[in-house]
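Of the protein chains in this complex, one is absent; all others appear in place.
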Amino acid sequence: MIRTLLRLTSARVALVLLAIIAVVAVLGPVLAPYDPLKGSGRTLAGPSAKHWLGTDYIGRDVLSRILAGAPLSIVSTLEVAGIALVLGTIPGILSVYLGSVVEWLSLRVVDTFIALPFLVFAVAMTALLGNGITQAMIVVGMLLAPVFYRVSRAATMSVARSQYVEAAAIAGASTAWIVRSHVWSKVLPSIAVTLANTLGIGLVVISSLTFLGIGIQPPTPTWGGILASDLGYLAQKPYAPVFPTLLILAAVLACNLLADAIRDAAGETGRALTGAKTARSNRTRRLAASADPSRS
Amino acid sequence: MSAPPPALTAPSAARRGVAAHRIGRAVASTARLLAIFVPVFLLGTFLTYLLGHLSGRSPAYLQLGDAASPQAVAAIEHKWGLDRPFLVQYGDWLGSVLHGDLGTSWYNGLSVAHALGQRAAITLSAAGVALVLGIVFGFALGALAAHFHTRWPDRAITTFTTVISVLPPFIVGIGLAAVFAVGLQILPAAGYVPIQAGLGPWLSHLILPAIALSFDTAADVARQLRNGLVSAYRGNYVTGAIVRGLGPRRIFFVHVLRNGIAPALAVLGLKFPNLLGGAVIIEAIFGLSGYGVYASQAAVRGDVPAVQGVLVVSVVLVVVFNLLVNIVLNRVTPDADRGV
Amino acid sequence: MLTALVTAGALLAGCSTGSAAGGGSGSDTVRWGTKQIAVAWDPVVTGSTGATNYLTPIYESLFTLDEKREVKPALAEGYKYNPAGDEITIRLRPKLTFQDGSPVNAEAVKFNIDRIKSQQNSALKGSYNNVKSATVIDDLTVRLDLGQQDYQIPRLLAVRGGMLPSKVAAAADPVKLSQTLPVGAGPYKVVELVPESKIVLEKWDGYWDAANIHVKRIEIDFGIDASTLVPGLQSGVYNFAQIDGAQIQQARGAGFDILAGVDRQWGSTFLSLNRNKAPFTDPKVVEAIRYAVNPAEFADKLGFGEGEPTHQPFPKGHPAYVDGLQTEHPYNPARAREILAKAGYSDGEISFEIAGIANNFDQPAEVLQEQLKAVGIKTTIKLTDFANWGKGYYGKTLAASIFGYVGRDSHVQALTEHYDTGGVLNLSSPYTSAPFQAALKAVRATPLDSPDYGPRLQAAAKAGYENGSTVSLYTYASAIAKKKSLSDLPAIDGFLSWKGVAFTHSD
Partner (left out) sequence: MTSSAQVSADRDAVLTLTDVRIHNDAADEELVHGVSLRLRRGGVVGIVGESGSGKSLTCKAVLGVLPEHVEVSGGSIELLGRDVAGLSPQEWTALRGTSISAVFQDPASYLNPSIRVGKQVQEVLRVKQGLSRAAAKQRAIELLDAVHLHDPEYVYEQYVHELSGGMLQRVLIAIAISLEPEVLIADEATTALDTTVQAGILDLLVELKDRIGLSLVVVSHDLAVVAQLCDEVLVMRDGHVVEQGPTSEILHTPQHEYTRLLVAEHEQYGLNSSATGPRPPAPVSVPVLVPEPRSSTMPASTEPVLQVDGLGVHFGRGRGRKQALEGASLVIRPGETVGVIGESGAGKSTLARAVLGLAPVSAGSVQVAGRDITHLSGRERRAFGRDGVVQYVFQDPLRSLDPEHTVAVSVAEPLRIRGGLDRAAIDEAVRRQVRAVRLDESLLDRFPGELSGGQRQRVAIARALISSPRLLILDEPVSALDSANRVAILELLRELRSTVGVAMLFISHDLGSVAGISDRTIVLYRSRIVEAGDTARIVSAPAHPYTRLLVGSAPTLTSGPTDRVQRERLRAGLFVS
């Protein structure tokens, strides 16, 4: 599937973007030309040769802050997605196998989580549990988990009902065997799609929380935090929010592009795997099935 | 592979069954929906209450400020019944919630239900207008993209919806205000006037926040509708309808739309909580004192009953909205079996 | 698509921005936006002195202040101290009523003072510590018995401490008075009140000085995001707003008058140190911190031209401002390092947590952290919501916190709150110092019109300053942006008065 994925232009664009972001996340603090926490007398300066993106309200170099903020922004987003992944996928897969009581309960929990207004709940929980990035990430991760639950459950169900799983069950395979050898690899593409999407959502949500003053303690630079504080100085630097916005947007778009590409590639491989040899004899049938008869 | 055989009902029994069957089907689907929503309500309120309990907040510090001696704290907590076992508190609370009493704010001693009642018009107006915008533009864009499937308008719309769905809402809000309120000066940047003051002023105050709120919904509805319509067009029943000699317009409105709309409707149900949740940010930016602002302020102050109140009302709104969506879905596509 | 939509919305709105602003009736209305939230509408309950701004239209005090910061009659005609200075007799203006029609009389005054002293959620208890009891002499005369000689009382009665709510309303339902229907004897009467979000006030003709009130209507929207206020002004939603320093330039550029300056509203931001907790149990550490702090940088970066570098909680020109203090702990990081080194601390050995309220003190905390870092003191910033923070701050369990002060009920009260044993802003409570207590007693015993009052007040301010538990960072002017057509409000220190304010021409 990876090879199919790499053939897609959108995937390549997304991966290049993400690679750049990853490099920035790893090397950002090293690349930063100035100490991101060190203020100077030049406050709210515009872009110049010395400060490419200008300085902030206490005279810190914006470029340095954005670069230095990359690791935390990216890592916290990864953690959010990771928490959501673990909290959602495992119960999602197990819900298919652990009997109707567990299934019913987990479904209702997920329904409930979906019914809770996301940001209200995130704000409430983060505020009530103590204002910190860890709490914020756990809460957001938890609230994003239902997506993974649904996706992994749906994927698992379609595999679980498949005849090859039934064949394994008839041969006496345990649930663990079935999940390991049949389910996991089929669920993976859907999970990858969701993960890529969730990374994007996570970045936006963490930024939004930061905007509301929740999650990240100063002077720690994060993209959302930089953006939020820029908004307080619109009068002085109306263009300031553009830089962090573009970064967030690029990262989120890259994740979205990747998600779409994974979806396409998974579909492609699916078809490739099931139909490579029969393709020749079945070509007409597949064409007939996939084409849009509405315009004939 | 073990699907039960299709009913080979004997003719006479079938005749009698038609009417009863239809009523039975409606009752059964309603019961099924309730069986899903009642637990969601209970679990939602329980989680909400548990959250307040676990936060270890107490009205004492809000009310006493610098006079918070341990005795005074204990006295206040006793007054609020917080020294009772958790489940007893929850039971009592749930009981009064079911009677429409959401308790009183720790912060100002006012009825939470009353405060939310005063704010309902604002939040529901904003969410409602946003919903309408989301539906109208989502459907228009989705139908357009499906119609030009794989051609450039489709790609343009897809790109556009992707971009607007990933824009952080606060950026959208501030950007809209900057352009339309400050730049062009054609709309107010903040505030709310009730609809009694006139449809024009009401809408003029709501349109910007509603647009900001609707982006995400419009984008998702458009995407789902596009995919739904495209796959519906691939359905054999479309070929069937063509072969029967039905015209393209009729095929679209009667056959394709009806079957392609389900995912878009379903996503609408999922988006409603986001409309309420997005209010947290959008209301702050546009100076609307609705649920979102109330909730975030209450949360920041640690006013647990107020936070719980907002969450309960939101869960109820979401549940009711989803019920409606499901009823519509059941009518539109009677064959599908679904959860929330 | 968007443009079309918005245009359609605008057309529907009836085109002009004036009508888009909706609600209020034309140019006689002050449409006021603020990011603050008024929580209680009973002066007895309102904890924040900053919120007095929203109470002044509704409530009138017994006395009031003029532009020279002198006490002038209001509901009361005058006062008289006994020779010992521990009794003050107040004479009310005759034939006044509250907005609910009940009489403004000695009973009402006594009732409210009793309430201040007994009501559980009274925020004025501390300010009235020295008032032992109130006695009705006749219908218009009331006497306050004081615990000790105290000439500050008229000042206390000239602001929030002297605001008089209706006895009938307060006796009937104190929660209603405080939350949904405040009733006073001030120039404006409440038409509509949505808690925490909006209040609509209309001129009340029963006000004793109604002839001086020209603005017909005041509507206040609370909790408006800072970034929305200026667009709100620009799009005509508001014609009056309390804005942040960062927005002054923008508002001025948009053609609004800015009322700012330490002769009007000002605030002070300071670092409270808890001297009962390590590392501040060591006076050397406190001393080093005082040398490490650079008020000029705060004023420069956060004041936006309206701030002042100062080491004390008062701006220059304030009666309690002490000139000499500026040189007592001048910014001197080398000196700070030296003190720490001498006291045996290695670089980075001292570390503590700076607490504060999220979204309020982020930037001062950042600047402070950097300044302390420069002298080898490591800090972490922990900003939380008000409730969490208040638990630690009022419970005196925090080691250090940034906080601000905008209250000015009376000069002496400002000092006691910072430096006295039970002072709300004294994180080191019950810590205080003997010199401060002595100086405090002296200033209280000095009548306001005595020539000694100024020097004694400053002596007390100096003694308090030397306690060392409050390290002032800078003072700033609160800014108000208003439409040019609205005449300037009188410049009274810490007091927003609507007397004489009018729209000069219709727009």
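Read from first to last, the chains carry the letters A, B and C; within each, the first residue is number 1.
Everything that follows uses one rule, which is that a contact is a pair of C-beta atoms (placed from the backbone, for glycine too) under 8 Å apart; a residue touches a chain by one contact, two chains touch by 3 or more.
Computed from a predicted structure; not experimentally measured.
**Q** What chains on display are touched by the one that is not shown?
**A** When the entire complex is considered, the left-out chain reaches A, B.
**Q** Decide which residue listed in B:71, B:196 or B:236 touches the omitted chain of the complex.
**A** Residue touching the absent chain, from the options given: B:236.
**Q** I'm checking contacts with the chain that's been left out. Which of B:78, B:155 or B:250 qualifies?
**A** Answer from the full complex: B:250 touches the omitted chain.
**Q** If the missing chain were put back, which residues of subunit A would it touch?
**A** 162-164, 166-174, 177, 181-182, 185-186, 270, 272-278, 281-285, 287-288, 290-293, 295-296
**Q** For review purposes, identify every residue of subunit B that touches the missing chain, sorted by number.
**A** Listed in rising order, the touching residues are 1-11, 14-15, 17-18, 22, 235-237, 239-248, 250, 254-255, 258-259, 332-335.
As a convention for this text, only the chains that are shown with their structure count from here on.
**Q** State which chain is most central when centres are taken as means of Cα atoms.
**A** B
**Q** Can you work out the whole-Å distance between the CA centroids of subunit A and subunit C?
**A** 46
**Q** Just curious, how far off is subunit B from subunit A if you go by their C-alpha centres, in Å?
**A** 23
**Q** Two or more other chains touching the same residue: where does that happen in subunit A?
**A** 127, 213, 231, 234
**Q** Which residues does subunit C have that touch at least 2 chains other than itself?
**A** 227, 230, 358, 385, 388
**Q** Once bound in the complex, which stretches of subunit C touch subunit B?
**A** Touch residues, subunit C against subunit B: 1-2, 5-7, 9-10, 12-14, 17, 19-23, 33, 37, 39-40, 47, 120-121, 123, 125-126, 175, 178-180, 194-198, 221-225, 227-232, 234-238, 358, 385-388, 390-391, 394-395, 422, 424.
**Q** Can you name the residues of subunit B that touch subunit C in the complex?
**A** 57, 61-68, 107-110, 115, 118-119, 133, 137, 174, 176-178, 180-182, 185-191, 193, 197-205, 207-208, 211, 284-287, 289, 293-294, 297, 299-303
**Q** In the complex formed with subunit C, which residues of subunit A make contact?
**A** It is residues 37-39, 41, 43, 57-59, 127, 130-131, 213-214, 217-219, 229, 231-236 of subunit A that touch subunit C.
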